[in-house]
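Omission of a single protein chain aside, the complex is shown with its protein chains in their original locations.
Chains here go by letter, A and B, matching the order in which they are written, and residues are numbered from 1 within each.
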């Protein structure tokens, strides 16, 4: 079990509500595996730029006022200010001024270094031009990084280069290459066609026909954006063949997605079709459908779940959300992810709040005599890191396992 | 900031669970804007009549027994009895006897006056024959009132008068007139066709054809009840053009609505289509989909949300429900409404429980050091009144802003 010394600047100190917090110190020392995140933005950010990365709103708007007036905004001011040498709850302006003064590299070093994460699995498929690479991200935290290969951009690159000719073969080639170094694949089917996917592997002729239709649409001027259910299923089944874990965006995201199409329950037929196939399926985020996800994790052995993204967004309510996930999801199926994107603050807030939520959950169980301290310690290690290490084969070399042989 | 002295008869006193309640007194003194309610019934009510207005059940029935055996029933007995000069938890029969003794005007004066509401926005579109007018309601509480104009009855009046001739023009005329005095429009699309509305503005010829079909159905004996998706969209887009905020019933209501069609997530396409158009959209009630609503409020700047109706119905659980809404909804997007209807008790219970839920939420955050007391005070004022004042332009004159110019 990897153990990591925490920042001596304890940003989560608070009065105890109910006696001893036996698990808090222990959980604070476990190095987390962050099984889904993105790179961060380098360089200065003005207030609008910062707020635009703070939550799932595109930008502060006319009606709501500043996006600092959110749970995540308050959590950043509370938890990150001390690492930047400010008092907790520093006003947003002071926080941003101090951030500019220190410079983005130093801020990243402090916040990522203080997050207690030893491995980052980094989705490189969205705005790679703007964000740090996995190695750059890991360097800020003296940690390790692995790449998650997004499926949809691979098809978009192929269609841009080849049009429909050899579409299938070219996708296979690229995904096979990606699988050599990536630790997992990821699909954003939720954003593109919704999660109500047919469960079967699409026949080759249907895939070819869909690729031809897509290429023709692009010829007529359509943007290169994969939103065809058949092609997305083709990518997913190819990923299954390659044997790497597959992550799915589920639950809330930005305004581009219809949240009603992102309920992980819609994936049930595909989960049934992939059960027993040897490939774990990771349901990301899941909020506000995290209880639905917990049900799926119980009945499908190959399903893993997290409440990444939600934890930082719900701020003071993280404990409740995590506890709800832990109602039905077996303890062996729950993972940590920050879904950090753009701002190093999001990694720090997410890790701090998840640590607290997990240790509170376990401490309360010990206090109520629902489980023993020994069990609680074991569960903490499972959720913080061991489940991810096992599901992703991290101790067997992780990435590079995928091949179509 | 409007501040209002509270009733000296403190109906919400209770033991403190965790130390100081710093926000409780402050929140108790803020005058609320009730951005969605109805009139009350004048005159005596027998037990069946009272119970029929107590919650969303039509009436007490054979199987469940008395509707006082609900959270809202217990809350009325707890919170309203002292204002009527009874001990808390007075038995239902004693309560109703005392109520009859005092007379409905005196009861209304005591309960509405003790609710701490300074502005009532009153939906006048349902059973206006039976309920007090906005001015009458406000007079009971020495408060101000504004009218909310329901969209669907306007079309029903037009079709009754004009049949399909000049349907569009007549609706425009009436809605334009309504917009002069109303503070907002409201749609009950959820009850009539569900919230799965096509997002686009219906073309004039489709509207005319739908009106002709509707008139023909009425000729054949159909009741005058608008349940045509095209016509409802026509009303909504006309309301958008008129520039007033638009309220939507979402979430639970009585047995007439299929709750599965009332999930605010179904509105996502329409919310996307109206984003940036300058008109705020208010998602009313939202329970049990309040977390869904919170997601929408975060990603759509023009979306505001409440848990009115739910707060009184869930009684002792109001704190939990409000806290769930405050997970993702930005603090600048949350409103108070009582959805009081018929019984002045519902206004008092709703305001008291919401006050307590809000102050508990904020106090717990201060206690856990999740935010500063200064932030908590600011957020309290936003949610209790300032968000509504801003969204409805109350300080710019509120009603009368709408025109098609």
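Criterion: contacts are C-beta pairs under 8 Å (C-beta built on N, C-alpha and C of every residue); 3 or more make two chains touch, one makes a residue touch a chain.
The structure displayed is predicted, hence computed values, not measured ones.
Enquirer: Out of B:88, B:103, B:203 or B:278, which residue would touch the omitted chain in the full complex?
Expert: Touching the chain that is not displayed is residue B:88.
Enquirer: Consider the whole complex, including the chain that is not shown, and state which of B:75, B:117 or B:326 touches that chain.
Expert: Of the candidates B:75, B:117 or B:326, B:75 is in touch with the missing chain.
Enquirer: Where the complex has a chain not shown, which of B:118, B:132, B:274 or B:313 is the residue touching it?
Expert: B:313
Enquirer: Which one, A:161, A:177 or A:372, makes contact with the chain that was left out?
Expert: With A:161, A:177 or A:372 as choices, the missing chain is touched by A:372.
Enquirer: Touching the missing chain, which residues of chain B?
Expert: 13-15, 17, 55-58, 60-67, 69-71, 74-75, 77-78, 88-89, 252, 254-255, 258-260, 287-288, 313-317, 320-321
Enquirer: In the whole complex, what residues of chain A lie against the chain that is missing from view?
Expert: 18, 263, 265-266, 268-269, 272, 275, 280, 291-292, 294-302, 304, 323-324, 326-328, 330-333, 364-365, 367-372, 374-375, 379, 382, 390-391
Operating definition for what follows: only the chains that are shown with their structure count from here on.
Enquirer: Compute the distance, rounded to whole Å, between the mean C-alpha positions of chain A and chain B.
Expert: 37
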